[in-house]
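A single protein chain has been omitted from the complex, and every remaining protein chain is retained in its original position.
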Amino acid sequence: MTNRQQREPKAPSRACLGVGVIGYGYWGPNIARSIATTEGCHVAAIGDASDDALARAGRMYPGAHLWKNWRDVIADPSVDAVAVVTPVRQHYEMALAALRAGKHVLVEKPMTETSAQGAALIEEADRRNLILMVDHTFVYTGAVQKIRDLVVQGIVGEVYYYDSTRINLGLFQSDVNVIWDLAVHDLSIIDFLLDDVPVAISACGADHLHGNRENMAHIVLYFSSGTIAHLNVNWLAPVKVRRTLIGGSQRMIVYDDLEPSEKVKVYDRGVDIRLAQERIHEARVSYRIGDMWAPQTSVKEALVTEIEHFVDCVANNRVPLTSGAVGLNIVSYLEYATQSLNQRGHPVELAPLRRVS
Amino acid sequence: MTNRQQREPKAPSRACLGVGVIGYGYWGPNIARSIATTEGCHVAAIGDASDDALARAGRMYPGAHLWKNWRDVIADPSVDAVAVVTPVRQHYEMALAALRAGKHVLVEKPMTETSAQGAALIEEADRRNLILMVDHTFVYTGAVQKIRDLVVQGIVGEVYYYDSTRINLGLFQSDVNVIWDLAVHDLSIIDFLLDDVPVAISACGADHLHGNRENMAHIVLYFSSGTIAHLNVNWLAPVKVRRTLIGGSQRMIVYDDLEPSEKVKVYDRGVDIRLAQERIHEARVSYRIGDMWAPQTSVKEALVTEIEHFVDCVANNRVPLTSGAVGLNIVSYLEYATQSLNQRGHPVELAPLRRVS
Amino acid sequence: MTNRQQREPKAPSRACLGVGVIGYGYWGPNIARSIATTEGCHVAAIGDASDDALARAGRMYPGAHLWKNWRDVIADPSVDAVAVVTPVRQHYEMALAALRAGKHVLVEKPMTETSAQGAALIEEADRRNLILMVDHTFVYTGAVQKIRDLVVQGIVGEVYYYDSTRINLGLFQSDVNVIWDLAVHDLSIIDFLLDDVPVAISACGADHLHGNRENMAHIVLYFSSGTIAHLNVNWLAPVKVRRTLIGGSQRMIVYDDLEPSEKVKVYDRGVDIRLAQERIHEARVSYRIGDMWAPQTSVKEALVTEIEHFVDCVANNRVPLTSGAVGLNIVSYLEYATQSLNQRGHPVELAPLRRVS
Partner (left out) sequence: MTNRQQREPKAPSRACLGVGVIGYGYWGPNIARSIATTEGCHVAAIGDASDDALARAGRMYPGAHLWKNWRDVIADPSVDAVAVVTPVRQHYEMALAALRAGKHVLVEKPMTETSAQGAALIEEADRRNLILMVDHTFVYTGAVQKIRDLVVQGIVGEVYYYDSTRINLGLFQSDVNVIWDLAVHDLSIIDFLLDDVPVAISACGADHLHGNRENMAHIVLYFSSGTIAHLNVNWLAPVKVRRTLIGGSQRMIVYDDLEPSEKVKVYDRGVDIRLAQERIHEARVSYRIGDMWAPQTSVKEALVTEIEHFVDCVANNRVPLTSGAVGLNIVSYLEYATQSLNQRGHPVELAPLRRVS
């Protein structure tokens, strides 16, 4: 007689992955929202030590179990997989506990504080045949995937350099410096774009506020192919910039993540040098200045693409694009960068890395 | 009976400085034009080994003497001062010859190929009481002079960092790499802005075209005060960028030289960190986000300001803002950067420098 | 024993205004979210004819009553005020019914299809001493409020012109043309900024897709003070632009709503004309080119400010900033513009309007 609607939360089917989210501070709500939006999974439980955070979580996800103690999230029988969205220092302990409890794990970037911890997580996941995936969000953006296509298809040619500026005012992190917070994005993008490993890394930085954490840094990665990557990261900049230049022998790319549209611009520009015998050096350089082209990129939210991929990897036992092994690569780069940072930029030669992709 | 006008070139008065310009290629015509525009001096002679260049010079300056051999410019009795606008490798020989002939010298940047050459020129100029000035053009722009005012007046506060991007496609130079071509601009601006000397310099770069000259580089300068400067220079970029961020404890500046107006923007933004005892680290950081302000800067052409200054220094025996001593500072920075470049960015500690300003 | 949290929706106190939202399509969710966020009110009920929309609403607001028939929202005893967020053609009927049921009303812009309808709503609200407010969102933005301050304080001086470009691709509306969809924003901003009424309005436009609704238009308003306003609105533009220039005798403003920060820029620029006797006309014009200044504007979400204002008006029986009377002004401007549009831009003289503010 009444057309009043039911307001029951959607009853997850058996095939629907129950995800427990540990950490509901700055980034956790975004992860939870993407889980809620994605077919094939649902927010089964949320854990946070803060009453306020739990109250907010409860208003948004009335069907989810709420826990103050993160161990209860892992123990919750409705939880099939755990998303660890806490400060870096807690990643290892929480992810390890989740794996040991037989739960798949999606862990926030950077994966761990040390590469030894990373290797231990990988080993644990492998032994139990569980999915271990790292939240390297940018790899799942339409822009970065388009750039990957352009590189793979040879449109860019030989990649000469990757030069990124990732600066803004804040947010100063409590437990990591700006490299572990911002440069990790570029490292994961570089790892995704290039089929190459760095042979040396140098980093320099400064802690202008004397808080014992660098708030600005410059990192340089030297690759075996000759590619050079430079990352400019800064928490103390007056303006927000997210701009990367990629120079190649055939094309050059400007990737500006703050552009509302046309995030990726491809320039048919370059230089040809003919190694002539003559001594009139200038004459041998010719410049190629052609069209610019901004390919349409997917506007699908990266986090949703990522969660779908996680669900697919769990369902079909696939290796994630941003697997634990990839996460370990990034952590080891961060360790080398930190080592160089402590020596004022003295470049650190890398032990031969076996690239995992 | 006719109102046909006379077309005599202006007859320079005795007080009018006769300047001989050696080198009429890319930059020489700009120097000559500025000399012609400035009261108190005139283009007395022009020298270039190229017939074409001389023909162009003759059409523009029918009153100037034209010489194929640069030594004739120096010897020309109508020449009181010489502007050396040739490739770097010729600066020392030409400037020294001019000084020995008793002529004042304005020399293109960088002053010389080595600091030993630079010191020799300074000594020669001092002995003969002649003006030796380096064409560090940016120091004479309205924008850089406004920034200098903001620094000196304490508006910026303690300078945390100087971070410059100076990239474009070309022009590949024949005899120097991108550091000696582009970074020299930033080094001269930094030297002008800061009352401080670097204690270490590192630089890394790459020669993607295998022409034996680096076409991209990153240079970092560590200053005794804690200021850190980073210069990103590149001849192989798809877009032209001339953008510098200056971070200070009180204000931050974005200086974009390609902006038609509002080249200098001053941001009342920053961070305060209260070193609290508590372990909740995030709580102690507060962000200040205030107004932005773009002061009007002089639109007078920098080269004209510079030539006027040169004429004034000659007339009144003043020390130029960009004296030989300043030029020597810059050359020594370039040498240290080159040294680091050859060691893949290994930072080079500087011998204590006596700053000259 | 367990620390599992309660997940009860917040129980609204007696003083908490229960708002019923009619229409949960494109804009309704934003209104609902702002109501949910604001202290002193809550989402009591949501009405929409679409099952899908209601299902979405239910997931977000498990505590709200859901109704397929909008009349049930109005009749719902938990509803003290009604937000009408439906297509324009339904505004009048729904708002009138709500007022007659003794409910306060917040109605989407434009208030009604005709000024007669608008007048009837005002009369009904007045008779029952109920609040009638129109959702002119831009009036509640930090940027527009800052501009209002600059105008009121005389910083701008005499307002010469208001020139707005509000263009993008889509969204083509089903029941109104681009004027009633986009120009209404500018009309409400102008009404808020200027203490003045238009004396004539002209409008021209085109329906390029032959759908019988203009997809682009230019509207000009002539004010009694001499101010001229021009609005460029377009649903068929390749890029999104939200840019307004305001020229005044003392200062000029550029307001770009798409700028992430520095939305409002104030230029100390202008022209002085000295009415000299001489015939050399050029000589009497002098240009003033001073600093630019971007005042910090509130980043508080406009809709939240607006809902807070609505709650305050209800609680304290205050006249809203965007009252029914203001909404009527705007509807009458739209009617005059439509009249002109039908005459290919022939300007329509306005009957003397009593400005209500």
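All chains are identified by letter, namely A, B and C, in their written order; residue positions are counted from 1 within each chain.
The rule is simple: contacts are C-beta pairs under 8 Å (C-beta built on N, C-alpha and C of every residue); 3 or more make two chains touch, one makes a residue touch a chain.
Since we're looking at a predicted model, the values are computed, not measured.
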item: Missing chain: touched chains present in the view; value: A, B, C
item: Hidden-chain contact residue, picked from the options C:16, C:75, C:206 or C:319; value: C:206
item: Selected residue (touches chain absent from view) among A:152, A:258 or A:289; value: A:289
item: From B:55, B:116, B:171 or B:299, residue that would touch the chain that is not displayed; value: B:55
item: Among C:38, C:234 or C:297, residue touching the chain not depicted; value: C:234
item: Which residue of C:80, C:163 or C:196 touches the chain not shown here; value: C:163
item: Absent chain, residues of subunit A that touch it; value: 261-262, 289-296
item: Residues of subunit B in contact with the chain not shown; value: 3-7, 9-10, 51, 54-55, 58-59, 62, 65-69, 72, 239-240, 258, 260-261
item: Positions on subunit C contacted by the hidden chain, ascending; value: 160-161, 163, 165, 167, 169-175, 200, 202, 204-206, 208-211, 216, 218, 220, 222, 226, 228, 230, 232, 234-239, 245, 247, 249, 252-254, 265, 267, 269-271, 273, 275, 280-282, 285, 287, 289, 344-347
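Rule of thumb we're sticking to: only the chains that are shown with their structure count from here on.
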item: Arrangement of touching chains [line / ring / star / complete / other]; value: complete
item: Degree value of the rotation bringing subunit A onto subunit C, based on Cα positions, nearest 5; value: 180
item: Averaged-CA centre spacing for the pair subunit C and subunit A, given as whole angstrom; value: 40
item: For subunit A, residues contacting two or more additional chains; value: 239
